[in-house]
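For reference, the structure I am asking about is given below.
Only a part of the assembly is drawn; its chains keep their places, and the rest are absent.
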Amino acid sequence: MLTGKKNHVVPVLAGLGAILWPGLAAAADGLNSGDTAWILVSTALVLFMTLPGLALFYAGLVRSGAVLSVLMHCFAICCVVSVLWLAVGYSLAFSDGGYANAFIGGLDKAFLAGVTTDSLSGTVPELLFFMFQMTFAIITPALIVGAYPERVKFSAVLFFSAVWLLVVYVPVTHWVWGGGWLAEMGVRDFAGGIVVHVTAGISALVFASMLGSRRGFPDHVRPPHNPGITVTGAAMLWIGWFGFNAGSALAADGNAAMAMLVTHISAATASLAWATVEWIKFGRPSVIGIVTGMVAGLATITPAAGFVGPVGGLIIGLVSGIVCQWMTAWIKHRIKIDDSLDVFAVHGVGGILGTLMVSFLALESFQGLGLAEGMGVGDHLWVQTVGVVSVAAWSAVASFVIIKIASAIFGLRVAEEDEIEGLDITAHGERSYDF
Amino acid sequence: MKMVMAVIKPHKMDAVREALSELAVNGMTATEVKGYGRQRGHTEIYRGAEYTVNFLPKVKVEVAVSDDLVDRVVEAIQEAARTGKIGDGKVFVYDMGKAVRIRTGETGDDAL
């Protein structure tokens, strides 16, 4: 989310200056129409990741009786988050929280009060910064949809997602990108390894374990009903991720280009790594495998995209394709949690890996763009670890409490016969295919 | 009249149709089915999870034939559908009491 400049990376707080006091930034920079064009597009691209990207990616992986319910989850979460983001989310994440600023922002910008078409964030309209950030707020709870398909109550999904946004996503965003305590420590998270992937991954694991497994897990669940849809969604995620990572440069410049480049290389390498391991282990590479590798590569490069170079992208891709694959099997067979679409193994693990690896790979010896002045690898790794651990802990605890409440008010899980018949018809009254 | 019902491998459908045409059997009804038998299903692995597929795609062919044709029909199907590999399928024959052609109301062998 900050514009790393080669050799002397702007410290996080400086980047945030532009965000927190847009008037100031405006005075210094003025609106740049090229940057604005790119962030308008990036906003569209990141929304495209959720709708239809992620929605299709997930929908293809479930059984045919729960396709529409997955689409509904993603779509409804998008709508609910959008309204909440306008109401208070953006303000709590990105405005000044006064004495509590280390932990949470203020309410001055609730409903965008006082923000006009002339307000700037850096070189782009603040309204656009609001929109761009909103698309991140949308996709994060939508990622968690992969933890609970085929069996969750729709009301519980809505309640959980709304509260989770305000209690987990918004504060963590403030900590890391909004000038909170992690930002002050110097945590680096270019486009959301911590803010997006760690929060969603950990919470998914908590949700899945509290909800219980799908009927028949692990041996008798149905295989993905339509891998072609999953590949389609995956491709959209890949494209959209250019907006996610290169858009996080908040400018149309060389940094954006580098972020796009390493994002792409990591995705490609992780895909190949995943498929190769499958080929060796099972005798044939699968298309679901290769696209899952792609998502792992993308999640893992996310915190690092603005800090590493091409070779860093290759390394991140390679590591994520192997480690995340190993984790998908490990969670299922050892931990025996039915995180059905592997949200933790792919996003959570990827986000953690990337956040830690950036401490090495940002070094110029790896073609990286350098660490902050005066920071060594050890110092930096420590800061990153604090970031990951504290956010993981907060996500786990808060999710646990929210789910307990959801469970008490609405119940988490549908009746077994509704699960058998499928959520499409029982929760939404619709059938996914009528040929 | 007899009803001959055969469960065969999907790609043998056309061969069976042609074999029957040569016997001047010009009608049949085909259904996509899933078969379970000696032929083993397979295991699909997605992201480290194994899914066992027990039922394999087969095609069921139903042909109503007059009594005098039935043996030749069974034989023709058998020949056309055989690959010699496990899973080639079965032919079953049962008695049929009545047949009617909806369009004309013809019954018996005329209806076929």
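Here the chain labels run A and B in written order, and each chain numbers its own residues starting at 1.
Note that a contact is a pair of C-beta atoms (placed from the backbone, for glycine too) under 8 Å apart; a residue touches a chain by one contact, two chains touch by 3 or more.
The shown structure was predicted, so the numbers you read here are calculated from the model rather than taken from an experiment.
When all copies in the structure file are included, the protein chains give the formula A x3, B x3.
Following the convention adopted for this analysis, only the chains that are shown with their structure count from here on.
Inter-chain spacing, taken between the CA centroids of subunit A and subunit B, is 52 Å.
Listed in rising order, the residues of subunit B touching subunit A in the complex are 44-53.
By the touch criterion stated above, subunit A contacts subunit B in their complex at residues 218-219, 221-224, 278, 282, 286, 288-289, 292, 325, 328-329, 332-333, 342.
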